[in-house]
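With one protein chain removed, the remaining protein chains of the complex are shown where they sit.
Chain naming follows the written order as A, B and C, and within any one chain the residues start at number 1.
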Amino acid sequence: MSTTMVAALNAALRDSLREDAGVHVLGEDVGTLGGVFRVTDGLAAEFGAQRCLDTPLAEAGILGTAIGMAMYGLRPVVEMQFDAFAYPAFEQVVSHVAKMRNRTGGRMGLPITIRVPYGGGVGGVEHHSDSSEAYYAHTPGLHVVTPATVADSYGLLRSAIASDDPVVFLEPKRLYWSAADFSPAEVATARVPPIGRAMVRRPGTSATLLTYGPSLPICLEAAAAARSEGWDLAVVDLRSLVPFDDETVCAAVRATGRAVVVHEAAGFAGVGAEIAARVTERCFHHLAAPVLRVTGYDIPYPPPMLEKHHLPSVDRILDAVARLQWEQ
Amino acid sequence: MSTTMVAALNAALRDSLREDAGVHVLGEDVGTLGGVFRVTDGLAAEFGAQRCLDTPLAEAGILGTAIGMAMYGLRPVVEMQFDAFAYPAFEQVVSHVAKMRNRTGGRMGLPITIRVPYGGGVGGVEHHSDSSEAYYAHTPGLHVVTPATVADSYGLLRSAIASDDPVVFLEPKRLYWSAADFSPAEVATARVPPIGRAMVRRPGTSATLLTYGPSLPICLEAAAAARSEGWDLAVVDLRSLVPFDDETVCAAVRATGRAVVVHEAAGFAGVGAEIAARVTERCFHHLAAPVLRVTGYDIPYPPPMLEKHHLPSVDRILDAVARLQWEQ
Amino acid sequence: MTVLDDSTAPGLVGPPHSHGPRRDPAPLLPDPEPVRILGTPAAKTFDAGLQRDLYRRLVLGRRFNQQATTLTRQGRLAVYPASTGQEACQITAAMVLRGVDWLFPSYRDTLAVVARGVRPLDALTLMRGHAHSGYDPYEHRIAPLSTPLATQAPHAVGLAHAARLRAAMDPASAEDLVALALVGDGGTSEGDFHEALNFAGVLGAPVVFLVQNNGYAISVPLASQSAAPSLAHKAVGYGIAGRLVDGNDALAMHSVLSAAVEYARSGRGPVLVEAVTYRLDAHTNADDATRYRSAAEVDAWRARDPLTLLERHLRAAGLLDDAGVAAAAQAAEDLADEIRAQFDDPPDPDPDSLFAHVYAQPTSQLREQAAELAARLDADADAAFPADTAFPADTAFPADADEDEAR
Partner (left out) sequence: MTVLDDSTAPGLVGPPHSHGPRRDPAPLLPDPEPVRILGTPAAKTFDAGLQRDLYRRLVLGRRFNQQATTLTRQGRLAVYPASTGQEACQITAAMVLRGVDWLFPSYRDTLAVVARGVRPLDALTLMRGHAHSGYDPYEHRIAPLSTPLATQAPHAVGLAHAARLRAAMDPASAEDLVALALVGDGGTSEGDFHEALNFAGVLGAPVVFLVQNNGYAISVPLASQSAAPSLAHKAVGYGIAGRLVDGNDALAMHSVLSAAVEYARSGRGPVLVEAVTYRLDAHTNADDATRYRSAAEVDAWRARDPLTLLERHLRAAGLLDDAGVAAAAQAAEDLADEIRAQFDDPPDPDPDSLFAHVYAQPTSQLREQAAELAARLDADADAAFPADTAFPADTAFPADADEDEAR
C-alpha cells in the first residue's frame, strides 16, 4: 500500500488518539481544515473538536496552554504551522517545556509533542523554510527527532507521543508527499523505533554520510551517483538528534574512516558542527580526513527561485567526498 | 584608573550617546534605576528619559520598537535584562533583526545593539544564568560579540553601536565587577577593536585554549596552573563569535597542534562544537589530538549551590589538556 | 458614530491612590454598531470627487486581485493571498496616508502597497519568489510585507516614536508622520499585537492599527479567535481609542481611517480601528475554503461586496453612470495588461545576491561560501545544469531494515 509521509503522520496521530484518551491535538487550523499540510485531516471529525482543537493564532499561547494540559496529565500534541512560526513560542519551549521536569526535581514531566514542519525545498516564501533544529538540539531537556522515511514518520511520531518527555518532532516538509509501500498495521508496537537510535540506510566502505530528515534522500542519491566515481558511500540517518546515537554513528564512521555531515540548516553552529566535533573526539585515530560538512550557507533562507543553490546537492556532497584526502 | 566592566560599559554608552544623537537606549529599568546591573546608570539623568527609555515589560515589544526606530534611522541600544528574558524577543531577533537587510535587498539595515547580560557564576536563581550565544550565533545576519576584559567591554560596545549591522552583545555577568586599569580616554577611535578579530591573551607552545567571555579568566588561571604540569598553554579570546576570526584561531592552533575549547553553555550543539569542527576542518594535519571541549553539561542551568560543578573549572580544563594524547 | 475628539485624549481621573494615569474609558470604547455611511444621510455630505475616485480605485483593486490570482494559475506567481472583498480596506488604507507617512503591511496587503504607488511587479516580488521584497521601503515609506503575523505592529510603533523623537530634537526637519499598521483578525491574538498596542499607548505614538477582521484566520473563524464584544474593544485596555467600522463601506472606511490618522498625527495618541469585512476568495490560491465555510455564507457576503455597495450608492446618488462604470472597467483592464506585461520577462535572480546583503560587508565566512558557489556555477556553466535539485516528491525510500540487524 503506497502511503505518503503525510498519511503516515496522520495515521500515527489517529492511532494515538484512539489508544490514549489523554492525547489531544491542538494548533492553528488543525481542526476543520485538517492542517495546512493535511496532517490532521479528519481527526476533528473522528475525535471531536476538543480532541483536535483549532486554537487562536498565538504560538506561545498554544504551547503554554499545552503545558497546562500536560500538567493535568494530558498528552498534548501541538502543531506549529511552520518552522519560523514556532519562534514566538521559544520562551515557553526553552524556559518551561525543556525545564519543567528538572525544575520540579522530577515531579512534573511534560509529555508534549511539538510537531514542526521544517526545512525548505518546497518553494516557500520567506519564513516558511527555516531549519530550526539547532535551536532545539542545543536546549537540554528536549528530545529532538526528525523522520526521513514514511515508516519512521509513523513510528517515531508514535514514540514521541508515547514519550514522557517533551519531543520536538521535526517534519521535513519537502518529504511530506514522498510515498512508500507502508501500512501502519505493519508496525507492531514492539517495532516502534525507539527515540535515540540512528539507522544505517545504506552500508558502504569508502566514506560515511551522516544526515537526517530532509537531506536523507539527497544523500542516498549522492551515494548512488558516487558509485561511478568508485566510491561506496555509507549513509546514516540519525532520526534522533537528541538523544544522539553515538554508538551507531561512531561505528559507521570508524568503518570507513571518512565522514561528511549533510544538513539544510546554516552550517555555523548547526547540528552538523556537533556531529563533526563529537565524531572527531571519539574516532580521531580512525579518521583519514577531517569530518566535512555540506550544509545550507550562513544566510537567511533564500527566496524560492534561489533555494536550489542553498540546499545540499549531489554535486556539493560529492565535492566534499572528493576533498576527503584520498591521496594521503 | 581602576575601572570595572560595568563602568566601562557605562562609559561606552555615554560616549556613544554623546557623539551620536541617533543613539537611543531602551529597555526595562534602564532609566531611573540605571539598570539592574547599573550599566545605564546616570544616562537618563544626563541625556533625558527619551534617550534612555524605561519601557513596558515586554521584550518582543522592546525589540520590535527598536526595529521601528532603526528603520527611521536611529541607532537603538536595547537592554535585555537577563539572558533568559531575551527569549520572548526571539522571533523579532530571528525573523526581523537578523533578516531585514537581506530581505530588503540591502535597502534597509538595522543598526541595533542588543545587550544581553549572560552566563552564570553569580548565584542567580533559575532563568538568570543562561548562556544563549549559540542561538544567536546560528542565526545568519547577526553579529555576536562578547567581551572578556574591561577594555574590550568599552571598545567592543563602541564598535557594536557604530556597526551598521545588528549586534548581539553578550555581557558576561560574572565579570561585571571585574576591574582593570583602564580609562576610556585611552581608547582612541582608531584603536577601537574591530568586530570579528580574536585576541591571543597568552602565547603558549603546548596547546591552545579557545574561549570567550565569562570563561577567559578561568582559562588564564588554568594556563597558569598548567605551568606546574609542564604545559605552556596559549589562550585565545575569541571576542566575536560571528564573524569568526578563522585566521587568528587557526594560526594559534597550528602553532601548538592541540586545542581545547572552553565555554559555559551546554556543550551539545554549542558554539564550541562549531569551533572544534571548523578548526579540525582547517587544521587537521596539524592536530596531534582531537579538539576537545570543556563546557557546561547538557542540563538546564543548575541552582546556585550546584553551579560550581557545572561551570568549566581549572580542574576540568587541565583534565582535558591531559587527554590531548601527549604520549602519541 | 462616536467621533474621535479631544475627549478621547489622555486625561487624569480616578481615585487618588491609583498608580499612574487612570483615564475615563468611555471615549475609548467603540460604538456597538460599526460605523456605516453608505445608505445614511452622512453619505450626502461626502465629497463627490472623492466618492468617484474611491469607486475607480476599488475597481482597479478588484482587478488587481483577479489578475494576481490568474498569475498563480499560470505559474507566474508562486502564491497569492487575495484581498478580494477587502478592497475598501486596502484602498482607503493607502489613500488616507500622506507622502510622509509609513505603511506597515502584512502579507495580505499587496493591494494597499500597490495603491500607495509601488509597481505591481515589485509589490508581488515576494509572492513571485525571486527575491524577498521588490520595492525600496524608503522610496515608498512602506515596510516590507510582513509574513510573521503581527510582528510588524511594534515596528510601526517604533518608527512613529522615532519620528517624534527626531522632531523634538530637530524641529526644523520634523515630520508629522503617522504609521499605519495592518493586521488581520487572527493577528490580534499574537503577543506582538498586544505589546505593540501597549507601547503605542504608553508612548503616545502616532500609530493607527487597522485590523481587517475578515472573519477568518485561514480556516479559523473569529468565534474561535476571540470572545471579545469586538476587536476594537481591545483598545481601552491600552488607553487607546477603539473604533469599529464597516469594512465593506468605502465611505465609512475612508472617513474613520482618515479621522484616525489625523487624530494620531495631531499628537492625541494611537487609534485601533476594526474593519468588519470578509475575504471572498480562499486564504490563498493554495487554500480550499469550502472545507471550512459554506457557500451560503460566502453568498451573503458577496451581496455586501464593497464594490457593489459603492456602485449602487453612486448610481443612486447620480454620481456614476454606465459610462463611468465602463471607464473604470477599461482602466482596470489597462492595469491588468500592465501587470501581465511586467510578468512577461522571466525572473533571473543572481545567485550572488544570496550573500550580498546578509551584512553591510560580507564576513570572511560568507566570502568563502560565495566563492565556493561561484566556482561550482562556473564549473556547471558548460555542463547541463540540473534543472532542480529538489528531491522528487514520489521517490520511494528504502524500506526500513530491521532495527537490530541494522546496528
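Some points to look at:
Everything below uses one rule, namely that a residue touches a chain if its C-beta (ideal position, glycine included) is under 8 Å from a C-beta of that chain, and two chains touch if they have at least 3 such contacts.
None of these values were measured; they are calculated from a predicted model.
Only one residue from C:101, C:192 or C:281 touches the chain missing from this view: C:192. Remark: the omitted chain is touched by one listed residue; of A:31, A:120, A:140 or A:312 this is A:140.
Among B:13, B:148 or B:233, only B:148 touches the chain left out of the display. When the full complex is taken into account, the listed residue touching the unshown chain is C:230, out of C:72, C:92 or C:230. The missing chain lies against chain B, touching residues 28-29, 31-34, 36, 54-61, 84-85, 87-88, 121-123, 125-128, 148-152, 174-175, 177-182, 191, 193, 197, 199-202, 214, 216-218, 220-221, 247-248, 251, 268, 297-300, 302-311, 313-316, 319. For chain C, the residues touching the absent chain in the complete assembly are 10, 13-15, 17-25, 28-29, 32-34, 185, 189-195, 198, 201-202, 204, 213, 215-216, 221-231, 233-240, 269, 276, 300-301, 304.
Although one chain is not shown, part of chain A still touches it, namely residues 21, 24, 50, 55-56, 58, 60-61, 63-74, 76, 88, 91-92, 95-96, 99-109, 140-141, 143, 163-165, 196, 242-244, 246-247.
We take it that only the chains that are shown with their structure count from here on.
Chain A and chain B have Cα centroids separated by 30 Å. Within chain A, contacts with two or more other chains are made by residues 60, 84, 87-88, 126-127, 268, 297-300.
Multi-chain contact residues of chain C (touching two or more other chains) are listed as 131-132, 148, 191-192, 353, 358, 363, 365.
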